[in-house]
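Only one protein chain is missing; all other protein chains are in place.
Showing chain A:
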Amino acid sequence: MNLAQQLINGIVLGHAYALIAIGWTVLLGVARLVNFGHGQMYMLGAFVTWYTVSRLGLPYLVAVPAAMLAGVAVGYVMQRVMLQLTLKQDLVSIMIVTLGFGYVLNGAAALVFGSTGQILETPLSRLDIYWGDLWLTWQDVALVVAAIVFFIVLKYVIDHTAVGRTARMVAEDPPLALLAGINVKKVYLGVFAFEGAAVALAAALVAPRTPILTSMGFDEVIVTFVVVVLGGIGSVLGSYFAGLALGLFTAFFGALVSPAYTTAAAFLVMIAMLVLRPGGFAAAPGSR
C-alpha cells in the first residue's frame, strides 16, 4: 500500500464528504431541521448534471448551476409543503415527510432518467495528474478547491454579513427573531433552498468520481449524518474537519484493514465520539 496515495484519496474523499454534508449542517444549525431526503437530492443533482452534459450537450459549467437551480426548486417545494411542521418544530413528522419525499424523488428520477447506471463525465474527470506513482484527476482537484472556497465563503457569510446574522438569530430563538422584525418563514424557506443548492453542487462535483444510479442516496445521507454529528450539530468549521477526518479514516481503514467494514468502523468511531465528546469537534459554546 502506498501511504501517500491513501493520504491523497483521503483528502479528496474528505472534502467530498464535507461538501455533501454542508447543506444539512446549515439546515440543522439554523432551522433545527433534518432532511432524510438529502441523499436523493444528491442523486437528483448528479442526474441533472449528467442530463445537461450528456443529453443536452451543454457545457459542465452550465450543468453545475442547472443542478443547483433544480436543488433550490426541490428544497423550496419541500419546505413549502411542511412549513407548518417546521414552525411547530415537529421533528418526528418532518423526519417522515422528508424520508417520503426522498422516495418520491427516487421514483420520479427513475421514471425520467431510467434505472440504468450512467457515467457522469466532465472535462476534468478524464484529465489525470501523475506525480511519481501518485495519481488523481483534475476533477479531484476542482472538488477540493471548490469545497475549501465554499466553506470559507459560507463561514464569512454566517459570521460577518446581514444574512448570516439573520440566520443566527433564527437559529437561536425564532420568536425573538420575529420581534426583531425578521420574517422567520422566509428564512426557513431560504435555508431549505440553500440546502438544495449545496447538495446539488456537491453532487455535480463529487458524482463524476463513481457511476451514478437513480437508486443511490443512502450512502450519502449516512455520510452526512456522521459528518454532521461528529462536527458538532450546526457547526460549519466542525463539519469541514469532520468530513476531512471521515475521508482520511475511510481511505486508510479501507487500505489497511478492509473496505467492507469501513462504514461499520466509521459508526463505531462516531458512537465513541458521541460518548466521549458529546458536542462533536466544535464543542466550544457558541462556536459554529
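Note that in this section a residue touches a chain if its C-beta (ideal position, glycine included) is under 8 Å from a C-beta of that chain, and two chains touch if they have at least 3 such contacts; residues count from 1.
Here is the rule we use: contacts and distances are computed from a predicted model.
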item: Undisplayed chain, where the name is taken from the UniProt record, one of "FAD:protein FMN transferase", "Pyruvate dehydrogenase E1 component subunit beta", "ABC transporter ATP-binding protein" or "Sarcosine oxidase subunit gamma"; value: "ABC transporter ATP-binding protein"
item: Which residue of A:32, A:165 or A:209 touches the chain not shown here; value: A:165
item: Which residue of A:182, A:222, A:237 or A:265 touches the chain not shown here; value: A:182
item: Hidden partner chain, residues of chain A it touches; value: 162, 165-166, 168-169, 171-173, 175-184, 285-286
